[in-house]
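Shown here is a partial selection of chains from the complex, left in place.
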Amino acid sequence: MATLVDNRYGKARVRVLRVFRESEQKHNIFDFDCRVLLKGDFSDTYLTGDNSKVVPTDTVKNTIYILAQQETFKSLEEFGIILGKHFIANYSWVSGVEAVMKENVWRRVPVTVGTTNTTKEHDHSFQRDREVHNCTVTSNRGKAPVVVSGIDDLLIMKTTQSGFEGYNKCKYTTLKETKDRVFATVVTANWTYNSLNVDYTLAFEKFKQSVYDIFALTYSKSVQETLYLMAKKAMELCPQIEQVHLSLPNKHAFGFDFARLNLENKNVVFQPVEEPSGLIEGTIKRTNAKL
Amino acid sequence: MATLVDNRYGKARVRVLRVFRESEQKHNIFDFDCRVLLKGDFSDTYLTGDNSKVVPTDTVKNTIYILAQQETFKSLEEFGIILGKHFIANYSWVSGVEAVMKENVWRRVPVTVGTTNTTKEHDHSFQRDREVHNCTVTSNRGKAPVVVSGIDDLLIMKTTQSGFEGYNKCKYTTLKETKDRVFATVVTANWTYNSLNVDYTLAFEKFKQSVYDIFALTYSKSVQETLYLMAKKAMELCPQIEQVHLSLPNKHAFGFDFARLNLENKNVVFQPVEEPSGLIEGTIKRTNAKL
C-alpha cells in the first residue's frame, strides 16, 4: 500500500573547529557546522526495521571529526570532497553523499601595538562576523563531485542611490514612486563552477567584493537590476564561477508618516520593518557556459 | 556574457489574521504568514531596470489583504488557490504563482465554568500551539493548481519503547546497541493529494493523529521504520493523501556518564543535546498512486 520512493539519512549540525597552526602563535581556523547525508541501499530499515546496512549517524559524526584531524584542506569545499570520497570508498552500498557545510566567518581582532594608537591583526584571537560561508558537495559513485558555494546573512544597507519608478499600476496599487529610498537586503547566494581547479576561498572573496561594488557604486533602478548586476560582476571577477543564484529580500525602511501629525518630513527618519519584505530571486548563467 | 535563466519575485512574510464570526462571540481564526511569488515576463527589470511590467511587491501585499477580506475560505489551501487565480486572471504576463502559507495553530483557552472546577473551551480566546500548518499552492496558467500541505515544529518525545540494534559496525563505530532509549524528534512533513476535492483541515488532523498513534503505540526499531509507518498510516487514515515526505531529526538525549564518577546509572537522567542530531528523511508514495 505504501512504497518508499526516496530516502536519505545522516548526521546534521555537527560542529567542528579545526585549527591549522602556521606557528605556535599564528593560527588559521575553520569553524563550521557540517551535515552529511547518505543515499544507497537503505530501504530495509525503513520497511522492516532491519538495520544491518545502517551506518549509525553516530559513526558519521565520528568520521567527520576523524577526517577533520587527519586531512589538510584549504577550504571547506575541499573538505566536503574528502568526506564524499570516504563514504563512497568505505561502504559499498552507499551510492551518494551530500555534505553541507556552514562556515562561520571570523576576522582577526585588532590589538594595540605597544603604546601607540595603531592596531594590528592578532595571530590567534578572532571575532565573529555575521555572514556565513556555505558549501554543498554532492558526491555520487563513479562521478565527479559537484561543488556549490554560497553566502548567507550578509546584511547590507545603502541610504541613498536607490529608487523605484515606472512600475505597473493597477486598482490595488498604492505605492508612490521614488528616486531616493533606503535599500537594505540580506544577501543569500550560491554559485557553481566550470572547473574542478578552483581557489574556493578566493572565489568567495571575489563574490563578496562584487556584491559590495555593485551595491555601493551603482544607482539601483530595482532590486532585480541590482541582483543581475551583482551576478554579472561576480562572473567577471571570477572566471570559474559559472552560474549564480541570488535571493534578495527587500528589507523595507519606510519614511515615518509625519503628515498625520502635520509635521514636515525631512527625509532623515525611517522605520525599518522586519516583515513583510519584498523577495527577489534570479539565476544567472555565464553566456556560452560549458556546463 | 551573463544570461538570466530563471527569476521570480513577490512579497514574503505578509502576516494576516482573518476572523470568521459564527456569531458575535463565537469566532474562528486563520493566523498566517503568507508569501506570494510571481513568474512571467519580468526579465526587463533585471536586464535594464525597465519596471513597466513589475507589479510592485507592495501591490502583492495589498492584494493578499483585500482577498483575505473579500473571500470566504475553510482552509489556507483554498486561500492559496484563490490567490493564484487572481494574479493569473489580472496580469496577462504572469505565467505562474507560488503561494506559501505558514499557519500558526491556536487552540481555544479553557475557562472555568461558573464556580465549578470544570472548564470549557472559550469562544474567542486562543492560545498558540508550537506546531505550524504549512501549505504551498503552485498555480500555472492553463493548469490545475498543485496543493502541498505540511506540518512543522511538532516536537514529540517518548521515554521508552524505542531501540537501535543490529546496525553496521566498522572501525569508526563507538555507539552501543540499546533496546531502550529516549526518542525525541521535530516532525517536519509535507504531503500531496490525489484529488482536488479535499477537506484540507481534516487531512491535517488525520496526518497529525497518524504521527501520534505510530509514535506512541509502536516500538521503534529505527527512526527510519517509524518514519515509514507514519506515512503509511496517514495514507490509510486519509484516502486523498497520495505521497508523503517526512524529515525527522533524531534529537538525542543521552544518558549522563555516571561511570566516570563511579556512580551507578539508574537510567532516569538524560542529557538532551541541541546538536548534533541525526537526520532521517523519506518519501513514501501510495502504491498504485494515480499521480
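Here the chain labels run A and B in written order, and each chain numbers its own residues starting at 1.
Assume a residue touches a chain if its C-beta (ideal position, glycine included) is under 8 Å from a C-beta of that chain, and two chains touch if they have at least 3 such contacts.
Keep in mind the model is a prediction, meaning the values are calculated, not measured.
K.L.:
Given the 2 placed subunits, let me have the overall number of copies in this structure's complex.
P.N.:
4
The rule we apply is simple: only the chains that are shown with their structure count from here on.
K.L.:
What whole-Å value do you get for the distance between chain A and chain B if each is reduced to the mean of its CA atoms?
P.N.:
Taking the mean C-alpha position of each chain, the two centres sit 25 Å apart.
K.L.:
Under the definition above, what is the set of chain A residues touching chain B in their complex?
P.N.:
It is residues 1-15, 33, 35, 37, 42, 45-59, 61-63, 66, 90-91, 164-168, 170, 172-175, 221-225, 227-228, 231-232, 235-236, 243, 249-250, 274-287, 289 of chain A that touch chain B.
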